[in-house]
Structures are given as structure tokens and as C-alpha cells.
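If you scroll down you'll find the structure; I have some questions about it.
Removed: one protein chain of the complex. Kept in place: all other protein chains.
As written, the chain order gives the labels A and B, with residue 1 at the start of each chain.
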Amino acid sequence: MSLDKNDVEKIAHLARLAIADEDIPGYAGSLSSILQLVEQMDAVDTKNVLPMAHPQDAHQRLREDVVTEKNQREHFQKITENVENGLYLVPKVLD
Amino acid sequence: MHSKTIAELAEGLKIGDFSSEELTKSFLQRIKQYDAELNSFITVSEDHALAQARAADELIAKGASSVLTGIPLAQKDIFCTNGIKTTCGSKMLDNFIAPYDATVIHHFNQAGAVMLGKTNMDEFAMGSSNETSFYGSVKNPWDTTTVPGGSSGGSAAAVAARLAPAATGTDTGGSIRQPAALCGLTGLKPTYGRISRYGMIAFASSLDQAGTFTQTAEDSALMLNVMSGFDEKDSTSVDKDVPDYTANLSQPLNGLKIGLPKEYFGEGLNADVAKVVEEAVAEYKKMGAEIVDISLPNSHLSVPAYYVIAPAECSSNLSRFDGVRFGYRCEDPKDLEDMYKRSRGEGFGEEVKRRIMIGAYVLSAGYYDAYYLKAQKIRRLISDDFKAAFEKVDVIMGPTSPEVAFKAGEKSDDPVSMYLSDIYTIATNLAGLPGMSVPCGFSNKMPVGLQIIGNYFDESRLLNIAHQYQQTTGWHKQMPEGYK
Partner (left out) sequence: MEWETVIGLEIHTQLATRSKIFSGAATAYGAEPNTQACAVDLGLPGVLPVLNKEAISMGVKFGLALDAEIGMTSVFDRKNYFYPDLPKGYQTTQMDFPIVGKGSLIIELEDGTTKVIGVTRAHLEEDAGKSLHEDFHGMTGIDLNRAGTPLLEIVSEPDMRSAKEAVAYMRKMHSLVRYIGISDGNMQEGSFRCDANVSVRPKGQKEFGTRAELKNINSFRFVERAINIEVERQIDLLEAGGTVVQETRLYDADKDETRSMRSKEEANDYRYFPDPDLLPIKITSEFVEQIRETLPELPDAKKARFIESFALKAEDVATIISSRETADYFEIVADKCGDAKLAANWVIGELSGYLNKEDTDIIASPVTAEMLALLLTRIKDDTISGKIAKQVFEALWNGEGENADAIIESKGLKQITDTGAIEAIVDEIIAANPEQVEQFKAGKEKVLGFFVGQCMKASKGKANPGQLNQLIRDKLK
């Protein structure tokens, strides 16, 4: 699969990445060559193979329903300037 | 002092040859002296280290110490360290003072170890040369015109130059083993789930595993003893007893069955490297091991499958870096979308953006089956190859990297050729198996690594095999000129 400018713009938007116009051809090229590398997989028939999402053949452990966390708002909000009255501030969200 | 192993330093601390404070100061001094050139540290936490060292000295005086008490270590800057900048090699986290400790860091703190600082790395652990770091590339102490490997290049360079006796790393597709090979160190990537991932900034969750850079296998065992274990904060950490990894180091290797996959010695492998690795295998034969030819027929698909799975997971894992609650936010965003796009566009480097985009693409509507699902199936085939092999042999050996350290800049414009540096290491991550790289000689005066791959949770055996080799050879004791 070879990606063009339009494809790169679409993916960049999906991933919320600002990409400068002049960088798009470079990305289109490198992404296409990576996809080419990846498409070596196509040569293998995997019809009857079970997908493997995880290296462990194990199951999820469950936690008891107990409150273990204390309020650490001040501690966690020290690392950003974008707070007011305990809220994180972002540019206006329009519904 | 600086050329001693952890085991030797622990002995020195115990008998009072030197204090942890003296030891720590001497390493801090070496960092000052050499790191301007190597750039292996992003943050040197001098005050923190000295405070830890003095606390360790008190523990030692009280007789309340353990092996790692007072030992200075370098931590890869991917582990969150409470109150200390944790960047993951990215501009995105240049202002991030982690508000909590990773479980690995917590374990080292409990053991009384000293943290010298946080080591440089490829941005978000994406790279094989340590050239994608926001903090600049790291130089290989064996030849500063070459790369140290990546992504844990800072840790590898720091230990190779003895700016720290040992360091941690993380390995998603070879990020411990490949730099260990390129810098002449013993590198260990344990079984997936052996060490908690909590607080280790995620690249690809189903592949990431923490591990170690040391001078010897014995030191790896000492580190692993402290780092391993079930963590209730990590659902994927395995609830399995942690043995004393030093207990079996001295077992003889008589009757050990070593598998040599023909796919690891074929086209693409540098002839000199092949020769050095074959000599190492011959050494094992002398030690009583049996060499068995095996095949891992789907090996050639590991890089393609990896470059679907790892980017897919990373594209999602890195969505939290959105400029809202921590990390970089662009100047004067004009609206919400602008904040997202510019914060991420400006905060991430090129390789990270490339992988996020590949990941978003392979998961997107219409492509999921052809790429992501396909890669998951290939992952099963690769894992099954190993299962079949371990029916026949105890461990698998081969080269860690197809070549010795390459020149800085040589591959940085060609992502695909860079990706192929990990051609022998990636399959292990896909399967979740433990692997090591052990120094086994030189090619063109640059170190070569022997890769040893074990079955699940067979770290004790890997360490035993590496240790026995280090009892009869001296490659691991070689140090780069200029840092002795």
C-alpha cells in the first residue's frame, strides 16, 4: 500500500498530529515503505490461525472492590499550570 | 572502584573498604568527567543520590543492608521517579516531574540502592540507535563516531564507560539486548510479566519488559532478584515465585541442548559477526553442551508483524499525551483541536509521529483485518515456532545484532533499514520469551553480542549459561579505551 498526501493528512488528523505541509511527502514516503515491509505478511496463509493478542495464555486477575486511593489532587496538579479551582482547563469544548 | 562489578562493590561496602557516599561521589565524578561527550544521562540526580548513599551507609552500619544497598545505579528515563524529571527522551515530557515511583524504582529504593540519574534513550523507546532522543544522540564509548544502539542507549553507554556499575533498560523489540551487544555488556530481557510494568512509560504494552545492563551475568541475577515479582498494580505481571537467580549460576552445562536456528545465520548477517558467534557456540560445545540445528521458519515475519503490533499499541498508548493534565502544551492554542494537534505535533519527534501514524492506520476502519489481525496471527505462528523448538532444545543461540555498532547518522534517514537492526531480537518479544545478550568477542575492535533465548521463566538457566561462559572467557571484562 502506498500512501499519498491525502492519506497522510487523514491519519495525522485521526492521531491529532499537526504535520507541516512540507513534511508530508517525507512521511508519505517513509510510511509507504514501512507498509511495504509489513506486507511481507501477505505471503502467508493464516486462515486457520488464532490471533494472539498477548504473550501470556492467562486470564485477568480481579481486584476486590475496595477504595484504596486518597485525594492527591494538589500533588497531581502541581505538574501543570493549566488548572483553576481544581479543574483542568482546556480551550472551550463545543457540544 | 569504577571497574568493579556489583558483587565486588557489595563486598567492598560490606567490609568497609569504602562507603556508599564515596562510591557514589566517584561515579558522579566520572559522569561529570565523561558524559559531556557521551550524553548518556538526561538527568543526574546528584543531591538525591548522595542522600540515598548516606541513608544506605547508615543501613550498612546497622547491619540492615541487602546486596544492592548503597550500590549506585543508573535508571532508564522511562521509569517514573517521584519528584524527579521523567522525560522518556521526549520534549513532550521535558517538564514532567513524575508524581509517583514506578514499581521497579520502588523495589530499588526498598533495597537501598542509589540512583545516580536517568539515562538517555530513544524518544518513547522508539529507535535502535539512540538518535531519536529530544536530548540528543548518545555516543558509543567504544567508538564515539558510532551509535550505542537503542532504545536503551544511554544505559548501555553509561555502563560501558563505567559511569555506573549497572543500569536498567526496557526491551520492546531488542532495546536492551541490541545496545548491550553494541556496547559489550551483559543485557537481560526477562520473560514478559516477570517484572512489573507499573510506572514504566508504555510503548507497546504487550511487548514491553524491563531488564538490566550489567558487566556480568552474576550482576544481572542480583538485579533481577530485586526487580522481579508479581505486582498487584500490573494485571499482566505474573504471580509466580521469584527464585534466587544467583542460586544456579555455577551449575555445569553438561548435556545442555543448544539450538541454532538456521534463519539466524543466513543472509543479512555480517560475516565477521557470524564468525565470532560461531566461536562462542564452539566454546559452549567444549563446556559439554550439545549443539542442535533447528529452524524457526517464520522468523522473517517477525519484523513485519512487529511493525504493525508495536505501532498499533503505541498509537493508543501515546494518546494520553494531549497537553491537558501534564506534559507539553503548545503556546496559545486557538481551539481544542489546535491544542491537541500542535501540542502533539510539536511535542513528539519524527519517529514517534511516524509510528503513531502507522499504528492509527493499521487499526483504522477497513485496514484492521489486513494489518492488525494478520499481524496477531503471524505472532501466533512465531510463538508456535519457539514452542516447537523448545520441545527439542533447552536454549536457542544466535547473534544479537546482524552487525556491530554502525556509524551515527548511517540509518537515521531510512527507518526500514533501522528496523532491520532488530531482526534477531524482535521475535522473542512477540513470543514473550526471556533473552540475553552476552559479550562474545570483537569485530573491527567493536563488541559482538551472543544472544541466548530461553523458555518462559527460564531466567535462572539463561543466567547460569551466561555465567559459565564468563567463567571461561574474558570478553565481558573488556573496557573501552579512554574510560579505564
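Quick note on the criterion: a residue touches a chain if its C-beta (ideal position, glycine included) is under 8 Å from a C-beta of that chain, and two chains touch if they have at least 3 such contacts.
Computed from a prediction, not measured in an experiment: that's the story for all the values here.
When the whole complex is considered, the residue among B:Ser26, B:Asn95, B:Thr144 or B:Ser205 that touches the unshown chain is B:Ser205. Considering the whole complex, the residue from B:Ser319, B:Ser412 or B:Thr473 that touches the absent chain is B:Ser319. Where subunit A meets the omitted chain, the residues involved are 14, 16, 53-54, 56, 58-69, 71-73, 76-77, 84-95. Of the residues in subunit B, those that touch the hidden partner chain are 79-80, 86, 88, 93, 96, 98-100, 102, 197-202, 204-206, 232-236, 312-313, 315-316, 318-322, 324-327, 336, 340, 360, 363-365, 368, 372.
Everything that follows uses one rule, which is that only the chains that are shown with their structure count from here on.
A separation of 23 Å divides the Cα centre of subunit A from that of subunit B. Within the complex formed with subunit B, the subunit A residues making contact are 3, 7-8, 11-19, 27, 30-31, 33-42, 44, 46, 49-56, 58, 60-61, 63, 72, 75-76, 78-80, 82, 88, 90-94.
Against subunit A, in their complex, subunit B makes its touches with residues 95-97, 99, 192-193, 206-207, 232, 235-236, 238-239, 298, 300-301, 303-305, 307-308, 315, 322, 324-326, 329, 333-342, 344-346, 348, 353-354, 356-362, 364, 371, 373-381, 383, 415-416, 419, 430-432.
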